[in-house]
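One chain of protein is taken out of this complex; the other chains stay put.
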Amino acid sequence: MSYQNGDECDMNPINLEDASDDVKAVFEDIMATRNVPDVNNFWKYLANEPRMLAHVWSSLKDMMGPGALDPLTKELIYVAISVSNDCDYCMASHTASARAKGANDEMLNELYAVVGLANMTNRLVNAYKVPVDDAFK
Amino acid sequence: MSYQNGDECDMNPINLEDASDDVKAVFEDIMATRNVPDVNNFWKYLANEPRMLAHVWSSLKDMMGPGALDPLTKELIYVAISVSNDCDYCMASHTASARAKGANDEMLNELYAVVGLANMTNRLVNAYKVPVDDAFK
Amino acid sequence: MSYQNGDECDMNPINLEDASDDVKAVFEDIMATRNVPDVNNFWKYLANEPRMLAHVWSSLKDMMGPGALDPLTKELIYVAISVSNDCDYCMASHTASARAKGANDEMLNELYAVVGLANMTNRLVNAYKVPVDDAFK
Amino acid sequence: MSYQNGDECDMNPINLEDASDDVKAVFEDIMATRNVPDVNNFWKYLANEPRMLAHVWSSLKDMMGPGALDPLTKELIYVAISVSNDCDYCMASHTASARAKGANDEMLNELYAVVGLANMTNRLVNAYKVPVDDAFK
Amino acid sequence: MSYQNGDECDMNPINLEDASDDVKAVFEDIMATRNVPDVNNFWKYLANEPRMLAHVWSSLKDMMGPGALDPLTKELIYVAISVSNDCDYCMASHTASARAKGANDEMLNELYAVVGLANMTNRLVNAYKVPVDDAFK
Partner (left out) sequence: MSYQNGDECDMNPINLEDASDDVKAVFEDIMATRNVPDVNNFWKYLANEPRMLAHVWSSLKDMMGPGALDPLTKELIYVAISVSNDCDYCMASHTASARAKGANDEMLNELYAVVGLANMTNRLVNAYKVPVDDAFK
């Protein structure tokens, strides 16, 4: 089901110049952290709930940077879940991030294959109710 | 909802010694490729449909090995989808594969975090129907 | 994936003036119950299967009115499930109903937050396979 | 996540002898229609909400019998959705119904294959955002 | 969330005349098997990953033809899963295939009813955690 832009949601995006102080503080941290001149639409819409804006940004800032997994791997996992859930915005934004961190077409094509295969074998396991092998316990 | 082992499914696993020739050929390719003395339960149950057994093995053998993405990254993506879909068997088997390829607790904990976060922001995008930024097109 | 209106589905909506007697009876009950001059598109499409039209209307009429939960709470739960499943039509229609029953932006923003958080923690529970505390049993 | 029987849900099943008159009427219609001496657990639990008990039974009685699709085909579709959603109880009960109407192992194995394949190609379509061919419109 | 055709995905479709030899071989087998002058968009996009193109085609060719279940039943199951997952492309293409094999509006309307009912009762079973009847084991 699709909407035209403009009538999509009865919540409007909140731009930096119209933001309350607490929203502005989050926006500015996003822009500084990512070194970009504006925040993406996701943050402008989420700013309708300033508490969630702060929590989601804080969580992503903390978990998506360097860690036990490198940032590219984490972006690829994010894309994979978004493909599995069919979230177009999330695919677009996290694919862009993944490409910025080094992903190319060949890598994305393999990722799509794995997402498809996992969704298939997950259902085959459901169907046959395969008991876990002792070796995996 | 849970079943006790033994009454889980009215399909029974097929063991190597009882397998038809075409099933046996797949089992032997799995054992040779993975250098293991037996195949996991997944393959023994899937052997009830020998055509799918062959197709699924052929697809996984081809796509999950070295390629544009390294095998560990692909196992991690497989685990991520299986967590998102709550497929316990798939989590157990692909986590075991991921660990065999180098994954440790810290990496899995970050992976779980990304799966959780992506499932959250996917729904926030649904709720606000966030239009895709021009920069992502 | 989106379609343009008009070619969306090979099933056409059925309008009041073209409806069979059994469909017309349901349409008239909807209009009388809701005090509206026409039924929404959902009912016009569902009229392609008159038995389901009758069952769905009968179920919603019975369950979504006053009861142990007030009608607004039930509309909010309906919106929550529709956001989680990304059903745009259902979000649009049940958000409109919720607003008619008193929901405002602040309430919807909190609802979206809860839907996001629940989808996140549901997956974290999957990942860690958290056993149920004795206190919850 | 699994529970032991008995502590699974804080709602208890309602048996025929303890049922209110409206619940008893539905139970008796189920037993008469299916020619069975008792109703399945699903109905005994759903009887906690007598209105839904009546609506769900009425809908299933009406839609799952002979029609444009034969009853076996409809049971197979029911099993397919239940496999896709991993609903063990639903798989058990509708597989039993499908077998009673003529399904055998070979048919169920093909059904499982189709459920797996559809879940795979659905995600590949998500990933590539394949536009609908003019020929399908 | 919807995209306009043309900017939907950063992967482009691959047409027969631009295809590598291995992709061309799959395309030609599809055209010959189905007796059509060109392949659908799904295959043109999937051709970005030639290994998956070959695996998916091989699996579908093998499993969707005559077998224990007739091809129409299997197309209906494919449509059912695609409706449940809201995959518009898959619904369009497999509904077209089902119609070509004999499905009509009445059959599709009943199928939609079953998909809806199964999704409802699957969740009622989740809610009440209905234990499996001994009769189903």
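Note that the chains take the letters A, B, C, D and E in the order they are written out, and that residue 1 is the start of every chain.
One rule holds in what follows: a contact is a pair of C-beta atoms (placed from the backbone, for glycine too) under 8 Å apart; a residue touches a chain by one contact, two chains touch by 3 or more.
This one's a predicted model, so the numbers in the text were calculated from it and none came from an experiment.
J.: With touch defined as in the header, list the contact partners of the absent chain among those displayed.
T.: Within the full complex, the chain left out of view touches A, B, C, D, E.
J.: Among the options C:16, C:31 or C:96, which residue touches the chain absent from this view?
T.: Going through C:16, C:31 or C:96 one by one, C:96 is the residue touching the chain not shown.
J.: Considering the whole complex rather than only what is displayed, give the residues of chain A touching the chain that is not shown.
T.: 1, 3, 7, 51-52, 55, 58-59, 62-63, 125, 129-132, 137
J.: Under the stated touch rule, tell me which residues of chain C contact the chain that is not displayed.
T.: 3, 5, 8-9, 11, 40-42, 45-46, 48, 52, 56, 59-60, 63-64, 67-69, 73-74, 76-78, 80-82, 84-85, 87-90, 92-96, 104, 106-107, 109-111, 113-115, 117-122, 124-133, 135-137
J.: Considering the whole complex rather than only what is displayed, give the residues of chain B touching the chain that is not shown.
T.: Output for chain B: 2-3, 86-89, 95, 105, 108-110, 112-113, 116.
As a convention for this text, only the chains that are shown with their structure count from here on.
J.: With contacts counted as defined, which of the two, B-C or B-E, has more C-beta pairs across the interface?
T.: B-C
J.: By CA centroids, point me to the most central chain in this structure.
T.: E
J.: When the C-alpha atoms of chain A and chain D are each averaged to a single point, how far apart are the two points in Å?
T.: Centre separation, chain A to chain D: 34 Å.
J.: Once you find the CA centre of chain C and the CA centre of chain E, what distance in Å lies between them?
T.: So the centroids are 27 Å from each other.
J.: Name the residues of chain C that each touch 2 or more other chains.
T.: Correct list: 1-3, 51-52, 86-88, 112-113, 116, 129.
J.: Which of line, ring, star, complete and other names the graph you get from chains that touch?
T.: Its topology is that of a complete graph.
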